[in-house]
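Shown below is the structure under consideration.
Only one protein chain is missing from this complex, and each of the others stays in its spot.
After this line comes chain A, so read on.
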Amino acid sequence: MSQDTLFDKVWDLHKVSNLPGGSDQIFIGLHLIHEVTSPQAFGALKDKNLKVKFPNRTVATVDHIVPTDNQSRPFKDNLAEQMISTLEKNCLQHKIRFFNIGSGNQGIVHVVAPELGLTQPGMTIACGDSHTSTHGAFGSIAFGIGTSQVRDVLATQTIAMNKLKVRQIWCENQLSNGVYAKDLVLHIINKLGVKAGVGFAYEFAGPAINALSMEERMTICNMSIEGGARCGYINPDEKTYSYLKNKLCAPKNEHWNKALAWWKSLKSDENSIYDDVVKLDASKIEPTVTWGITPGQSVGINQQIPLLDDLSPNDKLVAEEAYEYMSFKPGQSIKNTPVEVCFIGSCTNGRISDLRVATEVLKGKKVSKNVKAFVVPGSEQVASEAKQEGLDKIFKDSGFQWREPGCSMCLAMNSDKLIGNQVSASSSNRNFKGRQGSPSGRTLLMSPAMVAAAAINGKVSDVREFIN
């Protein structure tokens, strides 16, 4: 059992009681809600005649269903309009702070909370969304919950949960040029598998992690869940503190000094005990692309799609399903696979640094005529910053469509969808069957820089040929 890790410390700090069944009752420091997983929770409160216990500990925004082309109200899609209105009504009734469209602070919940300074080290953070693990980049313990647990957090500010084990993933050396946080996390998931993290929190550590910016760290923690780990985190350091300084909701003045002193005391001890430790060499990783129907099915850009015999017996069943669904042949190169749609955005890679990296590749170049390419900034803040830097113009000049903030084609709950069996190069996080809105649509996950390279060539390409 782990001891003295950041996870142990934060968990113990938030433990309210041992429940009769043996689970722990854990206090949730920050609760984030959005329009998809909250309406039934508010409905359940009403049925049970309960109130929101601490309305100030919950913050709302709208992201999953928002259209990215025309956001004028009412939305064209009646169901989407009903969902945003329900959230507006619930927030108003229960006095919950809501960052709505046009507030300047709306966006994907996992982009918005960090950029507002709501996400801070040492907190427990829960949200009805599996990518809540993103917030672990700040040294918080953050995890996705379902709607019944959203109800419990609203009603009690606590949930019943069994403590997770802790696996440290030590990343030695540095990522090489043209290789990004997305490649690192895809590589980790490939090496460990999509279910290795079940029952674990992942602590990402080592020189390669320390070298990452806060936004890159968010990309890593964001995809912990794709490796099966409900929670992923990184010990906070100077980069964490300086990112938070002056953010809208971050502590100010004398509170800042108190916060800083406490945050600096928060990290895994040098002699802390982990349930498991895995080490890998980050310098060996290539730009990485998924070829299958789980985020673990990936290869380096210069590698071939694995043969069935190269896979472990447990991976063969899904591999066979993937070859068929993706129409790939075992042993085929991933490089030069034609793509029809290119998507840059999502809570994994829709932040300002992602847009900057993509425009470095796109500058002065044109998107292939066979490709529909679009970029969806992660938030209104990201969009506004990008415009100030002229990134929107670079995207538009290259042939990308510049859209309004939201989750968009990461999960295709709005009208941004693949059609038929189109192949997309996507900076999002899931390549599940049908994930991007068409039951036969095919998704290749990669870094935003690699999506930009694929958009220019109309096929999967090595971004290092563009930037060197």
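What we mean here is this: a contact is a pair of C-beta atoms (placed from the backbone, for glycine too) under 8 Å apart; a residue touches a chain by one contact, two chains touch by 3 or more; residues count from 1.
What we mean here is this: contacts and distances are computed from a predicted model.
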Check your understanding: Which protein name, taken from UniProt, belongs to the chain you can't see among "Cytochrome c biogenesis protein ResB", "Electron transfer flavoprotein subunit beta", "Potassium-transporting ATPase potassium-binding subunit" or "3-isopropylmalate dehydratase small subunit"?
Key -> "3-isopropylmalate dehydratase small subunit"
Point to revise | Residue in contact with the excluded chain [from A:255, A:329, A:363 or A:387] | key: A:255
Check your understanding: Thinking of the whole complex, not just what is shown, which of A:67, A:107, A:122 or A:350 touches the missing chain?
Key -> A:122
Check your understanding: Any idea which of A:152, A:340 or A:354 touches the chain not displayed?
Key -> A:152
Check your understanding: Which of these, A:228, A:287 or A:345, touches the one chain of the complex that we don't see?
Key -> A:228
Point to revise | Contact footprint on chain A, counting only the chain that is left out | key: 13-14, 16-17, 19-23, 25, 27, 29, 36-37, 39-40, 43, 48, 50, 53-54, 56-57, 64-65, 77, 79-80, 82-83, 86, 120, 122-123, 128-130, 132, 143-149, 151-152, 155-162, 194-195, 198-199, 225-226, 228-230, 249, 251-252, 255-256, 258-259, 262, 293-294, 314, 317-318, 321, 411-413, 430, 432-435, 437, 439-440
